[in-house]
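Showing just some of the chains, left in place.
Residue numbering begins at 1 within each chain, and the chains themselves are lettered A, B, C and D in the order written.
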Amino acid sequence: MGQITLSDIQRAYGNVKVLHDINLDIADGEFVVLVGPSGCGKSTLLRLLSGLDKPTAGRIEIDGKDVTQVSAADRGLAMVFQSYALYPHMSVRQNLAFGLENIQMPKAEIAERITEAARMLEITDYLDRRPGQLSGGQKQRVAIGRAVVRNPTAFLLDEPLSNLDAELRISTRAEISALHDRLKTTMIYVTHDQVEAMTLADRIVVMRAGRIEQVGRPLDLYNTPANLFVAGFIGAPRMNLLPVKIAEAGPQSVRVEGAGGLSIMVAADGSALQPGTDATLGIRPHDIRTGTGGDGSFTATVDLMEALGPETVAHATTDDGQKILAVLNGQDTTKAGDGISFAFDAGRTHLFDAEGQRLPPPRT
Amino acid sequence: MSRVAEFLTRRRGGSGWDWTDIFTWVWLIAGIFVMFGPAVWLVLSSFKTPAALAEFPPTVLPMATEQVMVEGYDNPLELYSVSMPDGSEQVLAQVRRVGTIAQMVDPDAPDEIVKVNIAERTPQRRVAFATENYVVPLEQNDFLLYLRNSVFVTVMATIITLLTNSMAAFALSKYRFRGRDGVMLLIVATLMVPLSVILVPLYSVVNAVGLFDSLWGVILPTVATPTGVFLLRQYMLTIPDELLDAARMDHASEWQIYWRIILPLAAPALAVLAIFSIVWRWNDFLWPLVVLSRKELYTLQVGLNTYAGELNVQWHYILAMTVVTMIPVVLVFVFLQRYITAGIAGSGLK
Amino acid sequence: GDVRLMWYSDGVEGEVIQDLLNRFMEENPDINVTLDNVAYKVIMEQLPIQLESGEGPDIARVTNIKELANHWLDLRPLLSDPAYWDTNFGDQFDWMRPDGSDAIPGFLTQLTLTGGFANQTLFEQAGVEMPGEGATWDDWIAASAEVMQSQQTPAAFAIDRSGHRISGPNVSYGANYIGPDGMPAPVDDGTKTFATKLVDWTNEGLMLKDTWVAAAGSTYRAAADDFINAQIPFYYSGSWQVANLSSKIGDGFDWVATGSPCGTAGCSGLKGGAALVAVKYTKNQDDVVKVMEYLSREDVVKEFSERTLFLPAHKGVIEKGGLNWVTEDKNVGPALDAFVKASSETLPAADALPAWVWGNAYYGALVTRISQVMAGEMSLDDAWVRIDQDIADKVAQGN
Amino acid sequence: MATRSISSRIGAVLAAPVIWLARLLNLPLKWWQGMTGTGGMAAFFLAPNMAIFGIFVLLPLVINFAYSMTSGQALFLSDRSYVGGEQYARLMDCGNYLDPTTCREDLFWIALRNTALFVVVQVSMMTVVAMITALILNREIRGRGFWRAVFFFPVLLSPVVVGLIWRWILQREGLLNFILYNVGLEPHVWLTDRFYSFVATVGVSVWAHMGFYTLILLAGLQAIPRDLYEAAEMDGTRAGRVFWRITLPLLMPNLLVVIVLALIRAVQIFDEAYVLTGGGPGTSTLYLTQYIYEVGFASLLRNPGLAAAASIIMGLILVVLTLIQLGLGRRNEKAGERK
């Protein structure tokens, strides 16, 4: 069981408020990913959940019981610390066993679980080393292992894969995903990796400066970000945001106009808008293609082409000085300084009002 | 030879002798002389006879005048090297001395007595260890009994000291509670008063709780050392709190945190305190002296210190017994000091 | 039953007494005497505490016998022959019982007497005649100074740093510490005379600085080592040094005991000693008495003295003489005999001191202040004022 | 290697019963923790120490305070007469506080002055010397255990023996003069010289206790994470700056222990100095504890009341000094607390 409710949680360090009125419901067995800029309060939130820290105000419930004042040891959660926090005087094996010994698990079962976790995290060879003798990634895997061997009500994972190489990260991610499928344990997961967030999460919580900006399923966040912040934060490279003016606004569609003769009709409920007001048009770099003949198009000069292998990120500046990112499939041979034309479809754009809020979908 | 050269030229960082290397070795060598020298001299002195101890100027090695058996004399005679009137040096044995004139014989020609002014003769001396300084006290005293008492007092006191002090230090360094600073202050403040000053009040307390003339009366008053709490607490401050957090997430009780996380990580400080506690309890003299009145309960220090009289102190015995009682603590030190090694608390963190 | 005996040693007396006790136990198989050999410090610091709380050993060898007099057991009603004790030890009972009492608390195991030692060999080498019978302090110091000049010793003489040690000489110059009411009298001219001499001698470099100047308060410092190493031709200490000198000087030089040099009033030393006393709180009076009676037996006292080279306090033993000192050192016998002889020359003012409660207050103040004068920290005149005040403070505290 | 395994085996055997006990304790303690929360645990951890501490340290201190209000020679409080602040008045009775000779208890003030000077010189010297030694022993030198033993050795000696050895070395015909004479230098009578006697008491007490503080500092030094030194090295920091900016601040909690303990021990200087100089020449090395000792215990007419009063005054001075220390240390100590 691991149904968690946060009500009006606040946390301040001295005068500095780092969490403001956090409200969040996490269903039993749900996989929730917390994302947000560095320093926005993700780790702090996790510490409050774990019981290591107490909120300055608000209530935390687990499975309907108020646990706000319950100590960490009694909440029955497991945590992977961003700083690892391995016991430096114990071998890897002892690090893994410690939590199990504390709940008087039989020796044989402990050994079994450790073997299993070690296999899964590829640390079997290091079981008898001390943390001081491990590389950064190895330590991180031990830290994950320490949580995994337990059978907690919920997992709290703070950037658990940040120091792993791509391959290991993918396989570990898969293991965590499999673990979740198998155990159906609630997981709360902090990450900076978009791919992890997108692939693992049942729901993603986007935070900024101690507040929750949006909560939703990964593709919903990607496809319909609620505001400019989420739009910019979810999706890499970040969405292009073009300043536009409302030209016409109706309940079914809105037409916006921008620099360089740009004029686009977007399907959205613009009934609350006044023509002539400012707005922002968002287009994801992946939704821009080279060539002409889309709902919108423009020419630009390439500043930089970043070849990633399967795709190439084009950094360009439009003729009226707007910086544009576009992701082009394959390896493009355009060079910096070349002219290039881009096109995009109106259906892939996102429109935000002057306050940065996404326009509601067209009325039906 | 090359090993020695390598040993001597080994440097930090590997390249070139910088001034710190030179300074280090100057300091260490000076340490040998200044710190160790007197101690070595003490050990050597403990093998000197009372007369040699009182001698000015002192010799480094214990010396005794050489003796020979000379035909015609029942007792061995002492050998002197004498500068003869003709300017030559000769080794003669002294038969007797009357005033400033010594009567001497040539050991090879024992019949002829030579009269020599005592200013002309210097004793022939060689190194001789007065082992009786050790043998006599050890035979006279119930050495084994005292040893047993001392070991009991030292071990019990040290265990209790380490345990109670580390517990208190844990609470004072890792919990925030009201009055924490007050308790800390109280503890440090009581470091102030020397035992000799509160001897009588302490005696009345010990007497009142019925511990007079019992080894526990020696042990208990010493174990709550403010020093230990203070020392451990300050060290524990350097242990990262994250490790405690991790243990709490691992469902560890506070006791387990103390026991399995804090204690091992504070090992260097515990080793220091253990060394101190052992040295102190082992060498405690004044307090056991006051509390213990029956010989069966004497600790080594009390038992072996009977050589300090009113008007005379038999230093030769005291030095010898100092050396004897020092040996176990030196061994303990050598054993425990290796725990004062690199703190590892940080290596579990990112 | 069990009898516990607390004992400290300056030399071999611990072994000797153990021997004697072993013999006693053979004779009395039902009595088990345990000898608790302790440091002198125990006697001084622990025993008083124990006694005040009504505990302690059954018998103890003590030096601060007068201060603790209330704790001693009166043996008089228990002894089979109190008269024997009165005759032989009677002179010193006042040292160990409250003023005005007629109790017999115990007896002196050792009588001590302050007195001088001279390095005969140094005198001979310097060709200086040793001052004879009746020589004054000035004579002795002058002669020693001559030796010092000729033999290049660092100083001419030394006196142990102790108020007790200079009290004999003070008395020789007419000092009397005890006022008519039995309370301390102000420092008188006798004391001042000798103390002034001491200060002068120190300033002139005749008296060894290392003992008096190089310490503060009432710290005890003996100069025996300097005498042993022939650093000073003349040394004023006491009879208890005989065994020590004998063992450490060995064949180094010849030395003699000189008794106390004379002052204007006489040639007095000061007596003292350690006593074996029974403790009031014993649960085993009968056996304690048996032990005490045994140890005070004339033959036992004699043997004890002969083997420890201590002066006996037993009148009978002294008067019979003929003590057979157990030593190979030819200097010892004459020295001890010299002390025995000198013990009859003490002045009444000196003899009154061991039984006087305020003696220690006087000694402490003297040594503290005089050495401050020697160190140049105060003038003699200031010192007299301070001494009187120090003593007055003690008296005020003690009542 | 072999010795290590043997010694660790000995350690294991010794530890076994303790470990067993610790396990046994866990269950009831868990229950207690459940009942009282972590706050209750703090109380639990403090309790044994504070109980012993209260009975055997605090209580005698309180009794000692009571002593200071009484007079007479009797040892036990019940037999002594109450005199209120008279003993304090006697100590404080001074014509001019700057000139001890005008005080009724001139020796007390002299001792106080000497002690103050001693403390200042000795504590600074002790801290510096112990620090240098700890820094050197903290380096990767061969035979570290041996060197540690060398510097720790004097701590094992009783103060009386320490005083004695050094008196033999420093006395007129002592080892030092003998050596000086033999290398052609002028011998000196060290212990009858006011200045050198003072230096000798300072030097000898540093000699005797340095190992103690060195060990504390050594443990503290070893606890400083290596990676910080590496970072400093990458930052191109010179050795001196590493010491001032990295080592010293991070060592602060332990340095505080050293300074506070050294201070307290310096104020309590007694045995070594007593045996070495006996307080002389004159009263130039007469320190407070010797004064207290003589007043209260050594002389045959003791005055425990006055001694107690003097000790209370001494304690008060120390408390103030320590408070200042702790106050200063507090700021830096926070810095040492690693998050």
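Just so it is clear, contacts are C-beta pairs under 8 Å (C-beta built on N, C-alpha and C of every residue); 3 or more make two chains touch, one makes a residue touch a chain.
All values reported here derive from a predicted model rather than from experimental measurement.
Visitor: Each distinct protein chain appears once in the view. How many of each does the complete structure file actually contain?
Guide: Every kind of chain, counted over the complete complex, yields A x2, B x1, C x1, D x1.
One rule holds in what follows: only the chains that are shown with their structure count from here on.
Visitor: Between which chains do we find the greatest number of C-beta pairs in contact?
Guide: Per-pair contact counts point to B-D as the maximum.
Visitor: From chain A, which chain is the farthest off, judged by mean CA positions?
Guide: C
Visitor: With chain centres taken as the means of their Cα atoms, state the distance from chain B to chain C in Å.
Guide: 34
Visitor: Using Cα averages as centroids, what's the distance between chain B and chain D in whole Å?
Guide: For chain B versus chain D, the centre distance works out to 17 Å.
Visitor: Approximately how many whole Å separate the CA-defined centres of chain A and chain C?
Guide: Each chain reduced to its C-alpha mean, chain A and chain C end up 94 Å apart.
Visitor: Could you check chain C for residues that touch two or more other chains and list them?
Guide: 45, 49, 53, 229, 231, in rising order.
Visitor: Name the residues of chain B that each touch 2 or more other chains.
Guide: 56, 199-200, 204, 240, 242, 253, 256, 345-347 - these are the residues of chain B that touch more than one other chain.
Visitor: Can you list the residues on chain A that touch chain B in the complex?
Guide: Going by the criterion above, the answer is residues 47, 50-52, 71-73, 76-79, 81-89, 98-99, 102-103, 130-132, 136, 139, 146, 150.
Visitor: Looking at the complex, which residues from chain B come into contact with chain D?
Guide: 7, 10, 12, 18, 20, 23-24, 27-28, 31-32, 34-36, 38-39, 41-42, 45, 56-58, 159, 163-165, 167-168, 170-172, 175, 177, 180, 183, 185-194, 196-202, 204-206, 209, 220-221, 223-224, 226-227, 229-231, 234-235, 237-242, 253-256, 258-259, 268-269, 271-272, 275-276, 279, 283, 285, 301, 315, 318-319, 322, 326, 329-330, 333-335, 337-338, 340-343, 345-347
Visitor: Considering the complex alone, what residue numbers of chain B touch chain A?
Guide: 240, 242-243, 245-253, 256, 260-261, 264-265, 267, 344-350
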